[in-house]
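Of the protein chains in this complex, one is absent; all others appear in place.
As written, the chains take the letters A and B, and residue 1 is the first residue of each chain.
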Amino acid sequence: MTALENREPAAGSAADTLLRVDDLHVSFKGRGRARKVRAVNGVSFELGRSETVGLVGESGSGKSTVGRAIMRLIPADSGRVQLDGRELLSLGRSELRAARKDVQMVFQDPYSSMNPAMVVADVIGEPLDVQAGMGRSERNTRVAELLEAVGLSQRHIERYPYEFSGGQRQRIAIARALANHPKVVILDEAVSALDVSTQNQIINLLEDLQAETGVSMLFIAHDLAVVRHIARRTVVIYLGQVMEVGPSERIFEHPAHPYAEALLSAVPVPNPEIQRRRERVVLRGEPPDPTNLPLGCPFVTRCRYAMDVCADTMPELTPVDGGGLVACHLQTAGPNLAGRSLDALGVEAEPIVPPTR
Amino acid sequence: MSEPPLLEVTDLDVDFATDHGWERVVNHVSFTVDRGETLGLVGESGSGKSVTCMALTALIPMPPGRVAGGSVRLEGRELIGMPAAELEQVRGAEVANIFQEPMTSLNPAFTVGEQIAEMVRRHKGLSRRAARGRAVEMLDRVGIPNASRRAEEYPHQFSGGMRQRVMIAMAVSCEPKLLIADEPTTALDVTIQAQVLDLLRDMQAELGMSVVFITHDLGVVAHSCDHVVVLYGGRVMEEAPIDELYFRPAHPYTEGLLTAMPQIGPRAGRLASIPGSTPVPSSLPAGCVFNPRCPYVVERCREGEIPLVEVGPGHRSRCVRVSELNLVGTS
Partner (left out) sequence: MADRADVAVPTGPEVWRRHAQDHRVEQSLDESSAPLSARARFLRRFLQQRPAIGALTFLVLIVLAALFAPLLAPYDPDQNDIRNLLSGPSGDHWLGTDHLGRDTLSRMLYGARVSLLAAVQAVSIALVLGVVPGLLAGFFGRWVDVVIMRATETIMTFPPLLLAIAIVAVRGPGLFNAMLAVGVVFAPRFARLVRGLVLGVREETFIEASRSIGTPAHRILRRHVLPNILSPLVVQISLALGFAMLAEAALSFLGLGVRPPEASWGALLQVAYNNINRNSFQAIPPGVAIMLCVLAFNLLGDGIRDSLGKEIRRGT
């Protein structure tokens, strides 16, 4: 992941970069013995102005940790996070407080993300109190405006969070995130806890708000279908490493990484006929112990195309036909799969013997 | 036709106590489960699906809950009001449960082997040694590697997916006739979900048991179920064989759900959605409970209790306009 700058913009980066995450590393102290869990292991991606990027992965992939590290809610070990060219990771305490205005977050659980003892006016108004220092009436005018913007009535300004449904609370959380006109909103599984019927309302709302305000969104989710819809570009991560990044259309139609392929294949299709017909790639096993990752590609233990080289060498992110980058030896050492589905290889594909280098 | 269905739920009513008195959360729910069949109980939050499923094995906490009416018959035997001791025998041996979060139903103080063995000893009267062997065999059958070693481990030493496998092993260890699975894969990652769904289907085929599958995910339903009951606001809105439901839905709510179901495919502009929120039991609208969110609402929908009408073989719908609407299913 060196020299991200040297790559042509087509290679999975944004045209007009607003947020740039470069070689981000985050680790936690493991339980018991002081083994380090490397949650994020050299993640790089870019987010353009008014763009939505999806960050997909399963639990333990480090996708939420990336979001929290960008927000500096947890410390990063190394790497760079630049917003409009300004480094966020090295900001001092008071600079950071001011910078937080520009990057906001919407959390997964609409129930625990709001103080139950506060009314909506105070929930949404808090960033205005803290950052903008508005007077009470001015603040409440802005809160009312925000409520209308997210599809709630300003009559609800004195209500308590518990009176709202999950979807309505998530609207309140979005209003809170947008209160100070941030440049980036990080949505951490923001629709995962919602009912199907409400989920789409929130997605539509987010798209409307983006069209109105031009805010950039980092959409962190495990639900691939939702990401497919909302994100123009997608980053697929597994065990803290980027497996594939590129235009959503290309990744979802022609995944270049075996993990992306398996992930897509595992999503149940709401159509009984297709379910009966289709051959799915069911991944064997579970992700390896995060305190004891394989030397090479983290996916090697579950990959059906695993080669010898995969076990000890982590593949570089390499450009794929159709746009984007993929970190897989099949791209460099094996047959070039770019532009066609891995299914073309057939389920019975034998491990490919790597050419000697 | 003399033999009764495996499970027959008739006009089940369940109430919960609130500040304002009793609130009905399950309202006249009826369905049957045949032998070897998988029934999907589909609904969003507040639909009453989980309460219905708890009522099936009299697991409703009382108070604050109560079964206010109706009957649940397992092979003709009434489970509602069955003495606790008898019920203990039915649970586990004939009807087994698996839940969304296996950690809450496994005892953290015992090894998983001990817990499965205990279950088998209680219901099958096996010796200690035989029960222990059975536990290892079950763990192996659900695909846990190194079963005999892992039987000695405690629940917290298993990952989420493995824990759900342990739950399944425990649930099927006594070869129950009916397995009640309440959102068993909701907390799992998709790749693990796929494994667990396949496992459940294999175990069902192997043991010939029936399954009641409670879920909100129409994708999971399409994968696993033969017959579907759609719940909304504590009522059955539609009941149909799987293909009927997806391709010829007979209730606007079902159509809405199918339309709103996110799909991986080419981006199709704005997402369709069902406006409004799922209702809470305290403020259900008059008439059809779905009417405030329904695009096809007419005056008739707002008054009286809407009956569940037969629209085809095994296909029922609670919509007054069902004969006028040509609803669109999955394409």
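One rule holds in what follows: a residue touches a chain if its C-beta (ideal position, glycine included) is under 8 Å from a C-beta of that chain, and two chains touch if they have at least 3 such contacts.
What you are looking at is a predicted structure, and each value in this text was computed from that prediction instead of being measured.
Student: Give the residue, chosen from B:115, B:164 or B:273, that touches the chain omitted from the document.
Tutor: Answer from the full complex: B:273 touches the omitted chain.
Student: One chain isn't shown here. Among A:38, A:171 or A:302, which residue touches it?
Tutor: Touches the omitted chain: A:171.
Student: Among A:53, A:152 or A:281, choose the residue that contacts the chain missing from this document, as touch is defined above.
Tutor: A:152
Student: Can you name the residues of subunit A that touch the chain not displayed here?
Tutor: Residue positions of subunit A that touch the missing chain: 71, 73, 96-98, 100-101, 104-105, 107-109, 111-118, 122, 126-127, 130-131, 148, 151-153, 156, 158-160, 162-165, 167-168, 171, 173, 176, 200-201, 204.
Student: List the residues of subunit B that touch the chain left out of this view.
Tutor: The missing chain touches subunit B at positions 19, 248, 255-256, 259-260, 270, 272-277, 279-280, 282-283, 292, 295-296, 311-312, 315, 321-328.
One rule holds in what follows: only the chains that are shown with their structure count from here on.
Student: Can you list the subunit B residues touching subunit A in their complex?
Tutor: Against subunit A, the touching part of subunit B is residues 44-45, 159-162, 189-195, 197-198, 216-223, 242-243, 246-247, 256-258, 260-267, 270-275, 277-278, 280, 293, 330.
Student: Applying the document's contact rule, which stretches of subunit A touch subunit B when the two form their complex?
Tutor: Spelled out, the residues of subunit A in touch with subunit B are 58-59, 165-168, 195-201, 203-204, 207, 222-226, 228-229, 249, 252, 262-275, 280, 282-283, 286.
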